[in-house]
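Quick one: this structure, given as structure tokens, is what I'll be asking you about.
With one protein chain removed, the remaining protein chains of the complex are shown where they sit.
Right, chain A next:
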Amino acid sequence: MALIKTQPTPESVTEEVRRHPRDCAGLLAQLTDPDPTVRRWAARDLADCPDISPVLVERLHQEADVSVREVIVTTLTGLGDAAAVAGLVECLRSEDAALRNEAIEAMRQLPDAVAPIMRGLLADPDPDVRIFAVNILESFCYPEVEAWLIAVIDHDPHVNVCATAVDLLGEIGTLAARESLLRLKARFANEPYIRFAADLALERLCES
């Protein structure tokens, strides 16, 4: 027994042997294959098929295997079209925390596609979705992030949504947020956490 010797060839690794056809119809069929490895590869390769996001979104909600779901979310992130983003938004409403977190991570990677719907997310009737929208903003590379957060602390009626937004303003807020933070303290005068977080954010406001 020893290290296996190879014949030095420029590029060797074994030739690809196909067990399944790689056309779009074949890949769609493989998306429900019993073997998760086959499903993962189908989810990756479907990225090259046209108008595939709605199918992947539908599959995402049915898929039980976390490893396959991760690949589907990555493919949707790479596609980043309107249907993919709409599907990720739906995941924010899921009872499955892992799926919600995957959607939040994915949407953070898509600032240009998510920015146009951000106001809508921040005004969603479900306060949990509004909190997740603020979570998306945590590492969202977009110039309007502070303005959105200021609007949240000015208008959102839910204390937990405001608390999430004020925490983030403590990291990225500028002097533009000062008046809104003072108003927030007054609006939630009986909420010790809001008073604490707003004071901390006020101390940390940047000059610019």
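Heads up, the rule we're going with is that contacts are C-beta pairs under 8 Å (C-beta built on N, C-alpha and C of every residue); 3 or more make two chains touch, one makes a residue touch a chain; residues count from 1.
Here is the rule we use: contacts and distances are computed from a predicted model.
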Chain left out of the displayed complex - its UniProt protein name, from "Peptide ABC transporter permease", "FAD binding domain-containing protein", "ATP phosphoribosyltransferase" or "Chemotaxis protein methyltransferase": "Chemotaxis protein methyltransferase"
Residues of chain A (touch criterion as defined above) contacting the omitted chain: 1-8, 11-16, 36-37, 40-41, 44-45, 65-67, 70-71, 74, 77-78, 98, 105, 108-109
